[in-house]
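Notes follow the structure.
Up next, chain A:
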Amino acid sequence: MTLHPMGIELLQLILLPLLAPAFVGWVKIVKCRMQGRTSPGLLQPYRDIRRLFIKDVVLADNASWIFRVTPYLAFGVILMTAGIIPLISVDLPLAATADIIALVMLFAIVRFFTALAGMDIGTAFGGMGSSREMMISSLAEPAMLMAIFTVSLASSSTSLTQMVSVMANGHFMIRPSLAFSLIAFILIALAETGRIPVDNPATHLELTMIHEAMILEYSGRYLALIEWAGMMKLMVFFSLGIAAFLPWGIAGSGDPLSLLLRGLFFVAKLAVGGVVMVLIETGLAKMRIFRLPEYLGSAFLLATLGMIAFFILE
Partner candidate 1 sequence: MTEELTATLPALLLIGAASLAALSGMPMIVRGVNPRFGQRCATLTLVLAAMAGLGGALVSLLNRSRIVFQLAWPFPFGPAEIGIDPLTAFFSLPILIVALCCSLYALDYWPARDNPRTVRKLTLFFGILVSSMLFVLMARSAGVFLLAWEIMALAAYFVLTTDDHTPEVRDAGTLYLICTHTGTLALFAAFALLKSISGEFTFPGAGSLSAAAPLATAFYLLVLLGFGFKAGIMPLHVWLPSAHANAPSHVSAIMSGVILKIGIYGLVRTLSFFTGIPLWWGMVLLVLGMVSGIAGVLYALGQHDIKRLLAYHSIENIGIITMGIGTALIGASLGSPVLVLLGMAGALLHVLNHATFKALLFLGAGSVIHAAGTREIDHMGGLLRRIPWTAAAFLVGAVAICGLPPLNGFVSELLIYLGFFNGVIDHSGAAAVGLSLAAPALALIGGLAVACFVKVFGVVFLGVPRVPSATVPHEAGGWMRLPMMILAGVCIVIGVAPVAAVPLLDAAVATWYQGPGGYVSLTAVTPLPWITYLAVGLLATALITMLLYRRTLGKSPVTTSATWGCGYLAPDSRMQYTASSFAGALVDLFSGVLCPDRHAPAIKSPFPTRARFESHVPETVLERVYLPVLARVYEKFVPLRRLQNGQVHLYILYTFITLVVLLAIT
Partner candidate 2 sequence: MSPLDIAGFSVLLLLGGALCAMLLSRFERMLVPAAFSLATLASLATATAGFLAVLQGTNHAATVAMGLPGLPFNLRLDPLAGFFLVVIGLLSTFVSLYSIGYLRAYLGKRPVTRLVVCYLLFLAGMSLVVLADDAYFFLLAWELMAASSYFLVMYEDEQAANRRAAFLYLLVAHVGAIAILLAFGIMAGLTTGGASFSNYTFDAMRAGALSPGWAAGAFFLAFFGFAAKAGVIPLHVWLPEAHPVAPSNVSALMSGIMLKTSIYGMMRVAFDLLHGFPWWWGGIVLCFGLVSAVMGVLYALMQHDLKRLLAYHSVENIGIILIGLGLSMIFTSFNFQSLAALALVASLYHTLNHALFKGLLFMGAGAVIHATHEKNMEEMGGLIHLLPWTSALFLVGCISIAGLPPFNGFVSEWLTFQALLLSPALPHPLLKLLVPLAASLLALTGALAAACFVKAFGVTFLGAWRGHRKKEQIGEVAFSMRLGMLLAALSCLALGVLPTLVMGWMDTVPLKLCGARIATSAGRFGWLWLTPYSHERASYSGPVVFFGLIAVVAATYLLLHVRRTAIRRAPLWDCGFERITPRMQYTATAFAMPIRRVFGFFFSIREQLELISPQNHPVMADSLHFRLRVRDRFWNWFYEPLSDIAFWIARRVGRLQQGRIQIYLLYSFVTLIVLLAFLG
């Protein structure tokens, strides 16, 4: 018996929002262990979201509809990407909706609206956050594209499912190009998801915050949605990295047992990825904002080197 592709699609759509808080919880646990603190436990993010959902909403006087639509849009868009990125199967009917470039642009929509929402209230914080977010994204996007392009060179496709199947079925090769672009991708992912060393998600210190500054005025279920979307975004970026660079074990048939195994394998990869991220975050300090061009420049450099290495060496 095999599961219908639409079923897997639905499975992924459900899996992502459900797993995302747990993933964030896992990262927090590892981080606390690393820094010698006691951890709040795997389920703490779930409890946070639930608490926020229950709370009432307080809106600023001049908040417009943009401010109110943004959380839904952010949540919805990121949920959609869960249907596009192959997490446990390449046989997704909706995967053709967007290739990897379109996927990046979908994230850009979220960013666009979040930035607008930051400016909607009319506080200095919101504007500052939006301004910095847009600067970071404008520098990160070229690097992201170069990293993606190197991967798509290897499989001569920008379609994610195609990339996964080519990479997972090809024979083993040492590819410096992919190594370079993987490092570049990690650097960019840290920037895009607002982690150390670009942004510190755990602080509300006015001079360092970027993402938090934009969503400072949110409360209640809006904040819950935004937070949840943020968690999902982190996980989606990890899944994207896994699909693009370490796709082994994603492709396969649709029978439930194998699906379950692949799901577990995926979770294991995620867990390892979380540890890697914690290692990076613990090892580095938050950067000054105007050091970021250098940081993202390095990411661009690595991605370009990856592409050059592909042409020169492979």
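We take it that a contact is a pair of C-beta atoms (placed from the backbone, for glycine too) under 8 Å apart; a residue touches a chain by one contact, two chains touch by 3 or more; residues count from 1.
Criterion applied: all candidates are chains of the complex that A comes from, given by their letters.
All figures in this text were calculated on a predicted structure; none of them were measured in a lab.
J.: Here chain A stands alone, and the other chains of its complex are listed as 1 or 2; which of them touches it?
T.: Looking at every copy, the candidate touching chain A is 2.
J.: Name, in rising order, each residue of chain A that touches candidate 2 in their complex.
T.: Chain A residues touching candidate 2: 53, 55-62, 64-66, 69, 72-73, 75-77, 79-80, 94, 96-99, 101-102, 105-106, 108-109, 111-112, 115-116, 118-124, 126-128, 130-132, 134-135, 137-146, 149, 152-153, 156-159, 162, 217, 220-221, 225, 289-290, 293, 300, 304, 307-308, 311.
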